[in-house]
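With one protein chain removed, the remaining protein chains of the complex are shown where they sit.
After this line comes subunit A, so read on.
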Amino acid sequence: MTHVLKIEDLHVSVGDKPILRGVNLTLNHGETHALMGPNGSGKSTLGLAIMGHPGYEVTSGSITLDGKDVLEMAPDERARAGIFMAFQRPMAIPGVKMADFLRHATTNVRRPDRKEGEELIPMREFRKELREKMEHLRMDSEFARRYVNDGFSGGEMKRAEILQLAMLQPKFAVLDETDSGLDADAVRLASESIADIGHQKMGLLIITHHDKLLEHNPPDFTHVMLGGRLVETGGKELAEELHQHGYDRIRKAYPDAEALNQKLLAEEAEEALA
């Protein structure tokens, strides 16, 4: 049986502000989808709603994983069910070493029935695997001893997210601008590593504004989000078109969605000034 993550007519609000207005998306295990769209259109919101961020309220619609109701699950249960998100802005956890954090996370995700307080993955086994994966990502071994995202450069943070993807081996992963903040060489490495770790082995939803990350991860589908809705879906040529020509055609073709997007952006600017 191939795994399926299914999103149907999803509406999400932040506070009392509606952001997503009916998103439909079916992600099959082994597929790669690109999710594009202008700033503020709701791409990160979709990812955060899939992961279960408490600030993003699902007002209607459904998310299911192999038919099971994901909305019923707490974020940690979603992670243990095989859902992952690489964040656009990962949080720093001062004082917590990457290795300790990852050993805990990896144990919980690999052994979803583990009770609190039960043994973690044996240290040696874990260290060996972590070292190998870090070498693969050309990360300095010193990195494992640093505190989670604390004082990391933009590039280091994104690389740490990819390392977590590699360790946790989820069924489905949302990668939210995992290319931003990386220099050209680092983006190429990220693209290769993601392909290596996840292409055709996971269901990938890659949120990006550029084409480099997709170089080694050609999307089976490309979706365009505007004003909280997926207004168009195509193949990898759609991604190429958007990179070359931007969103003008899309904005003109979907004036209602464009109006909503502008309204949200205006509100955001207002809030920023207030």
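Operating definition for what follows: a contact is a pair of C-beta atoms (placed from the backbone, for glycine too) under 8 Å apart; a residue touches a chain by one contact, two chains touch by 3 or more; residues count from 1.
Everything that follows uses one rule, which is that contacts and distances are computed from a predicted model.
Participant: There's a gap in the complex where one chain should be. From "Phenylpropionate dioxygenase, large terminal subunit", "Carbon monoxide dehydrogenase", "FeS cluster assembly protein SufB" or "Branched-chain amino acid ABC transporter permease", what does UniProt name that chain?
Facilitator: Going by UniProt, the chain not displayed is called "FeS cluster assembly protein SufB".
Participant: Touching the absent chain in the whole complex: find that residue among A:Gly55, A:Gly151 or A:Gly235.
Facilitator: Spelled out, the listed residue whose C-beta touches the missing chain is A:Gly55.
Participant: Given the contact definition stated above, which residue among A:Met36, A:Ile63, A:Val109 or A:Val231 touches the chain not shown here?
Facilitator: Result: among the candidates, A:Val109 touches the missing chain.
Participant: Looking at A:Pro75, A:Gly155 or A:Gly181, which makes contact with the chain not pictured?
Facilitator: A:Pro75
Participant: One chain is left out of this view; which of A:Val58, A:Val96, A:Leu189 or A:Leu265 touches it in the full complex?
Facilitator: Of all options in A:Val58, A:Val96, A:Leu189 or A:Leu265, contact with the hidden chain holds for A:Val96.
Participant: What residue numbers in subunit A mark contact with the hidden partner chain?
Facilitator: Against the missing chain, subunit A presents residues 51-55, 74-76, 78-80, 84-85, 87, 90-96, 100-101, 104-105, 108-109, 116, 147, 164, 168.
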